[in-house]
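Only a single protein chain was left out; the remaining protein chains are all shown in position.
The letters A and B name the chains in turn, as written, and every chain counts its residues from 1.
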Amino acid sequence: MNENETITQPEIFPGVVHPTAGGGILVSSIDDVVNWARSNSLWPLVFGTSCCAIEMMSTASAKYDWSRFGFEVARATPRQADVIIIAGTIVNKMAPVLKRLYDQMADPKWVIAMGACATSGGPFFYNTYSVVKGADHVIPVDVYIAGCPPRPEALLHALITLQQKIKSGLTREQIRSGV
Amino acid sequence: MYRTTDILTNTPNTSLGEAGYMVINVGPQHPATHGVLHLVITLSGETIINVEPHLGYIHRSIEKMCESLTYRQFIYTTSRMDYLSSHINNHCCALSVEKGLQIEIPDRAKYIRIILDELTRLASHQLWWGAMAMDIGAITPFFYAFREREMINDIMEETCGARLTMNYMVPGGVMYDLHPNFQKKVKEFIAFFKSKINEYDEILTGNIIFQNRMKGVGIISKEDAISYGCTGPTARGSGVSCDVRKLYPYEIYSSIEFDEIINNGCDSFARYEVRMQEMKQSLKIIEQLIDNIPEGDFQAKTKTVLKLPKGEFYTRVETARGEFGVYIVSEGGTTPYRIKFRSPGLSNLSALNHMAKGNKIGDLVAIMGSIDLVIPDIDR
Partner (left out) sequence: MTNEELKLFLSEKFPSLIIEEGNEWLTYYTEANEWKLLANELCSNISLQFNFLFCLTCIDWKTHLTMVYHLTSTTFKHTVVIKSKLNKENLEIETVCNIWRTAEFHEREVYDLFGVKFLNHPDLRRLLLTDDWKGHPLLKDYEDPINMIKL
């Protein structure tokens, strides 16, 4: 919300609104604090289907530690997770499972598609009958990582990009339309 | 869109409503299943009556895809099947094409291939050790295992270009020559790892809690192991002598000195011990070879377009999980007519029900850890 916008009331609104001087600054500062807190403690969901899961495990272990960035606690249950890192190929049989996991996560939630298979089907694009050509056919994705498998540093770069995206406070549609 | 619970109606081994039986699902998304494996377990209290694996959650139709790839191209798909032994899988594919074309590869390439194979086997066993310990509840070994594994990944990355799925083997030899630092780094690694492997024994093998969880759990007799088609450490833990490197030696394995590790314990602890000893044997093999790599070509001259003659060819190698086989049926063209990958995981998994009956549900994780499953290998 911009500080300069005036608040228009609908007719049935009971009472009178007194615009306070400086009220918009207070709310947007709280927004910033909330976004900072959210981005610095994202808890990923343990979801690795194939080879990229090993690089995700490498990122979690001591050499390329991701808990420096706040991703320490990798939860196994979607109810307690914030971000789902789709590491691996999604096939037709797994797609309803992925959708169900995504629905079970509480808002606000984000999605990272790791690797070529989750981005677009990857090396299994041509002549396969059972591969979903890209995880974004199933759930909306925020960050895509290229590579087969991507290096742990690439995954860390994607996590930092996601943190910057959350701190900016913009929605997916706003980013797409170039705000 | 959501799959309704058709699981309860599709388990033919139990009847619905039988007194005291409960059917639960483990997976497909579960931290301990090492991939997407869906197990439907029928329990009576905490004792397992029946375990039924539901597969196919990572079935990427590799065999159909390979029918439209040439003989140089299909090798990359096997890297992604059992990604922890990716060099060994690629090696098998390259061997099968060389067998069909009857190419003789230079000695330098053979030595390089075997050293990389054994390094891959070490890396795979290290990850197995760390992941199995984490599943059972000991989190620390996971980080120790990855510390060592990162050293091997660095060596691979310098020479082959990638950390996990290296397409370094080609029909005729290897793709590039070794990096100049290779020998020095491998020797440093061997010296470092020799002291660490004793540390592994100190942390986990002698631990009384670990032994109580693994001993007497998941028993499969020798005849059953053969009947279920188990290979690799799963079968060698029950006394079956099935190491492809000894029975059907390929490359230069017949001239290297190493022992085949067989343990007659038949339980999970025996399979654990087999893998720990195999790590030591791999170190021994690398030590014998690393100083004697002959000079010469790293790749034999082959035609640009490879065409296998009409017929069928079966080649087998010993991966970290068991016997991996490639069965090519060729009609003389540039692409295979039919490829079948004989994966070690599918046969090992079919013995899971037999091993888990009668045990508690907490033991199921220990049994799965000791079989060392990699699900994309099973589903292909």
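By our rule, a residue touches a chain if its C-beta (ideal position, glycine included) is under 8 Å from a C-beta of that chain, and two chains touch if they have at least 3 such contacts.
None of the values given here were measured: they were computed from a predicted structure.
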Which listed residue, B:V217, B:I261, B:L346 or B:L373, touches the chain dropped from view?
-> B:L346
Footprint of the hidden chain on chain B, which residues?
-> 6, 10, 12-13, 55-56, 59, 61, 63-64, 68, 223-224, 226-229, 231, 240-242, 247, 311-314, 323, 325, 327, 329, 337-338, 340, 342, 346-347, 349-351, 354, 379
For chain A, which residues lie in contact with the unshown chain of the complex?
-> 92-93, 125-131, 133
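Operating definition for what follows: only the chains that are shown with their structure count from here on.
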Quick one: report the Å distance separating chain A from chain B, using the average Cα coordinate of each chain.
-> 33
Of chain B, residues touching chain A in the complex | 1-3, 28-31, 35-36, 56-62, 64-65, 67-68, 76-77, 80, 83-84, 127, 131, 142-143, 146-147, 149-150, 153, 163-165, 375-376
Chain A residues touching chain B - in the complex, by the definition given at the top = 46-51, 53-55, 57-58, 61-63, 76, 88-89, 91, 93-94, 96-97, 99-101, 123-124, 126-131, 148-149, 151
